[in-house]
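Every protein chain of the complex appears in place save one, which is left out.
Entry: subunit A
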Amino acid sequence: MNVLDYLADGFMTALQWHNLLFAFIGVLIGTSVGVLPGIGPMSGVALLIPVTASMTSGLPAEAAATSSIILLAGVYYGAMYGGSTTSILLNTPGESSSVVTTLDGYQMAKQGRAGPALSIAAIGSFAAGLFALVALILLAQPLSNVAIKFGPADYFSLMLLGLCAVSGLAGKSITKALIMTVFGLLLATIGMDTVSGVARFTFDIPILYSGLEFLTIAVGLFALGEVFKSILERDYIAGQTSKIGRILPTRKDLKDSAGPIARGSVLGFFIGILPGAGATLASFFSYIVEKKISKNPESFGKGNIAGVAAPESANNAASGGAMIPLLTLGIPGSGTTAILMGALIMYNIQPGPLLFEEHPQVAWGLIASMLIGNLLLLVLNMPLVKVFAKVIQTPAKYLIPIIIAISIFGVYAVQAQIFDLILLLGCGIAGFLLARNDFPLAPLVLGLVLGPMIENNMRRALTTSNGDFMIFLQKPMSLTFLIIAVLWILVPILLKRRGKEVVVNEEG
């Protein structure tokens, strides 16, 4: 079967009525999540895992996984788009990948051009999403064909590279990021060892034998952490939104933004593929590029439509690009994709090179549904821009307790243990304290998800070499990955030494 046949099969899956419904719900919730200040894409996806798990409980395992990953991916790129709405109307970005959009978006809104700004963001997101998906379709099969030749040593080094890349770019201090990574990996070792069956760090407590549940920790750290932060900082008083006015962009707007959208899409996609560099970085870079090549750079920051079109396209393209390492190599490059991967593992589906062979329904169904989802996003958002502007005004004082209630409900629905609820609340406090003191959370979740796989690959590699650690340096692929990993950590440190500003990625 060639790629087109697989894609056709994928569309068969994605066009089943319940999957269409899931994609629709995902995009709708995602946009709302992006619009609502206080919940980003990471906590949105984490919160919805248990909800989707219970919604799909009646389906057979593989179909359930397909449906829920369709919904969760919808939330992911929906939130990427939705973040622009608050940037433009309120001057407060819904998530960090929309920070740059505020520069020109809010200025446009002040000049009464909020409508065109919003619709250009929607059109740009759509075009970028489409581009990223076509590239994903073309690259997925060849990449997983390469990845399938990797041995355990290569895999171990590649995952190490992924972790180093995320730690090197996450937050202000590399030491703190590395601490969080190592701590995440350590948390993953709690419980029964899958290879030898030995119980580790369980202290004979029965609940700990199955290990700490990834879902509980992710929801606690991200969703509850952010909620606790809003309560503590009294961050629940709504601001004033700008008037939207006419929605459709003029012909000149479209002409002015065509170039930025195209450049933003390409740039964003390739930045998205790189582990560690996510949507935030992509939007920053594309904005800088546009400013550099523009004929009148001084108009940026004063309501230039290119300053909205380029970063918004770039961050959506990046979220598509980030799916490539996740689906083909099984290595998430950011916090949000780590959470998506955790969701797949919950359904016993291991992302990686074998995904396209063992579960083509999941992989291609997801890709096809992302095409449909992007179309839905455009159709939904052009006419509903004004409705979503109303969503911003949802009083946060009702939202905050409801998010806590959803977290508790969700975790209990999946785990059915009081222990997990207490762990959830504890993680909420830890999440707040750590994030407040510049300890990035994404590396921890990444470590937690990748931990078991890194360990298994390491032990398999060491078993073949009779315990000789040199095997990681003797295999050429593995050696290359390790060198890149070391560089990824060292280069930012050296740049900082020389007093250069290093762009950090806080979205994770």
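The rule is simple: contacts are C-beta pairs under 8 Å (C-beta built on N, C-alpha and C of every residue); 3 or more make two chains touch, one makes a residue touch a chain; residues count from 1.
As a working rule, contacts and distances are computed from a predicted model.
Look at the chain that isn't drawn here: its UniProt entry, checked against "Transporter", "FMN reductase", "Transport permease protein" or "Secreted protein", names it "Transporter".
From the options A:16, A:92, A:173 or A:480, the residue with contact to the chain not on display is A:173.
Considering the whole complex, the residue from A:112, A:142, A:301 or A:401 that touches the absent chain is A:401. Think of the hidden chain as still there; on subunit A it touches residues 54-55, 57-58, 172-173, 175-176, 178-179, 182-183, 185-186, 189, 193, 195-196, 198, 200-201, 228, 231-234, 236, 397-398, 400-402, 404-405, 408-409, 412-413, 416, 418, 421-422, 424-425, 429, 433, 436-439, 454-455, 458-459, 462-463, 466-467.
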